[in-house]
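Omission of a single protein chain aside, the complex is shown with its protein chains in their original locations.
Now for chain A:
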């Protein structure tokens, strides 16, 4: 008896404890339930709707934000008069169009001619020196691949300008992080004086070799920020494109085509490379 009574108070205590623990919850729930029942049902519905909207907004935001970081654009970049806009037209519609210097970007969805047939956006950026930096800023994070168009006919005169643009492209932190594929399209091969892709590759490697020394010695800007402290390639060895973290490919093409304006453009190699992306 006494043992029971001794035990009982234990369980009683436990029970009491449990009840005590439940009681505040229950009391709380009870009080809330009473409150809710006192209120207008519309008010409750209002609260539920607000909560639902908040949840849906979160879902949408996540969807939108994540879609921004999906890189689905192929950029056509290069110096002025390299043939980017004509290449853009040829890739999309196959037609020849007269072009002028672009002032803004043009974009359109492109369907690759491969088995998979993936579609992504082809964006043609203006090449003029004063517009280049701001458009690159806008589009570089969305780049999945970059097609750098080079004018092979007047390449000798423009070597340093091409190399400088390429240098800024390769030392950009966003580009280094994303490492999009780089396709160097040596355009205007229909002109007899055009240099071959191999020659252009060698010249660019030599030029970038010198540039990485002079650019790192360049003056810092007036508010103290130092541009590009990234060293291209490996120190101690001559610069080669194979040292870069991204895939680099050189190919030849001619947007105008060898038969003049009416014929097709020789962009098969370019289309094949684009299909591999």
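As a working rule, a contact is a pair of C-beta atoms (placed from the backbone, for glycine too) under 8 Å apart; a residue touches a chain by one contact, two chains touch by 3 or more; residues count from 1.
Just so we're on the same page, contacts and distances are computed from a predicted model.
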Quiz item: UniProt protein name for the omitted subunit, picking from "Protein phosphatase 1 regulatory subunit 19", "Alkyl transferase", "SRP receptor subunit alpha" or "Ribosomal RNA-processing protein 43"?
Solution: "SRP receptor subunit alpha"
Practice problem: Give the residue, chosen from A:169, A:182, A:197 or A:211, that touches the chain omitted from the document. | Solution: A:211
Quiz prompt | Interface residues of chain A (partner: the chain not displayed) | solution = 85, 88-89, 92-93, 95, 97-109, 124, 126, 128-134, 160-161, 164, 210-211, 214-215, 217-223, 225
